[in-house]
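Right, I'll just put the structure down here and ask away after.
In this view, the complex is presented without one of its protein chains, the others remaining in place.
Chain nomenclature is as follows: A and B, assigned in order of appearance, with residue numbering initiated at 1 for each chain independently.
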Amino acid sequence: MDLILLAISAIFVNNILLAQYLGNCPFLGVSKKLSTSLGMGAAVIFVATLASIFTWLVYHHVLVPLELKYIQTLIFILIIASLVQFVEIFLKRFSKALYNALGIYLPLITTNCAVMGIALLNIKHEFGFWQMLVFSISSAAGFTLAILLFASIRERLFISHVPQFMKGSAIALVTAGIMSLSFMGFSGMVN
Amino acid sequence: MSRFLSVLVHGFWKDLPPFRLVLGLCPALAVTASANNGMGMGLSVTFVLIFSNLTISLLRNIIPDKVRIASYIVIIATLVVLVEMLLQAYFFGLSQQLGIYIPLIVVNCIILGRAEAFAARNPAFLSAVDGFSVGLGFTFSLTVVGSIREIIGAGTWFGIPLTGPDFEPFAFMVKAPGAFICLGLILGLMNAYGRWRGENVIQ
Partner (left out) sequence: MRDIAKLVLVLGLICGISAGSLATVRTQLADRIEQQNDLFVRGPALELLLQQPAQDILSNKLVIESPEGSAMIFYTMESGEVNGLAIETIGKGGYGGDIALMLGVNLQSNQLLGLEIIKHQETPGIGAQIEKTAFRNQWSKKPANDPVRLIADGGTIDGISGATYSTKAVMDGTQKALSTYLNSKDRISELIEQANSTDKPIE
């Protein structure tokens, strides 16, 4: 039951993008079309989950016993970067279809604050293994939800009358703000 | 000399992050609930930028192409851990306020972006200046956004109360939606100003 609450909270109440500001660069860059957003979202869920598992394991079984907590940042980013490389090579070799669908987004995900952010949050919240797993998948799913909703809105925006100076990223940000506002409505949901 | 000058000032308008150089949005939204935090984050990023640009530029002919990105990441991450420790030791309050956004400097696209775009192909001194310029421009942006959000959203500036007790703070501004909308409107205004001067709109 707690895990379900954790999941709902991660997707809606503390949406990784709209409430915790993580994952903005791809958000604005990739969300112009619904199909690319879906690809990015899927890639993020995949990488974020794997990355969380590996970083959590390394933190708890290597860094803490060896009193090396302070280089957490360095180790985490190296894990994420290597993971993305491996996943790319793996997909290229074993699943051409999946590689073509996700391929271009994978390198972008290395510098995606959402992935690194979720890994760091797992540690900050002192999650156990299963909590970490649920939190990571849900947060990434929340990102995907936000980016899909956003892409649909943006496709409409593109054909609407927007003042010249607000076109592009400016109106996108304001739209994101309004979305964020609507997601705030979920805040009473848990408890 | 003119090259030096152009590198020195480009970070302050032409490539001002995060507005004209649309990178580094995560911290711009996350830590600008107060001017103090915005400035603190900006200066931390500037520190990392200057030294990462410097180091990468010095090593640009030694690092083989295949391990380029990996090396950049190690160098940048090392500097970020350094900043983390320095902040904890000398500015503990700030480090608590900025929280996980300090380690997130390592994925701040600005730093890797400038490394690839400038430091990898320019001499050390100019690269350091580029880091300085873009970093300070970023600091300026963050401080301004932070000030706006803090003044309207909490009635203070750098913690100094500016308004009387009857002022009802527009708390929306210091929360997530306010951040997005504030940034969007500022970007819109900058576009308007840019168009008035005949430049192109930022997409």
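Observations, loosely collected:
As a convention for this text, contacts are C-beta pairs under 8 Å (C-beta built on N, C-alpha and C of every residue); 3 or more make two chains touch, one makes a residue touch a chain.
From a predicted model like this one, the values you see are computed outputs, not experimental measurements.
Among A:71, A:108 or A:178, only A:71 touches the chain that is left out of the view.
Between the chain not shown and the residues B:25, B:41, B:54 or B:81, the one that touches is B:81. Although one chain is not drawn, its touching partners on chain A can still be listed: residues 70-71, 74, 126, 191. Although one chain is hidden here, its contacts on chain B can still be listed: residues 59, 62-64, 66-67, 70-71, 74-75, 77-78, 81-82, 85-86, 88-90, 92-93, 96.
Definition applied: only the chains that are shown with their structure count from here on.
Chain B has its Cα centroid 21 Å from the Cα centroid of chain A.
On the side of chain A, the complex with chain B involves touching residues 18-25, 28-29, 70-74, 76-78, 81, 110-113, 116-117, 120-121, 124, 163-178, 180-181, 184. By the touch rule above, chain B contacts chain A in their complex via residues 22-23, 25-26, 29-30, 69-70, 73-74, 77-78, 80-81, 84-85, 99-100, 103-104, 106-109, 112, 172, 175-185, 187-189, 191-192, 195, 201-203.
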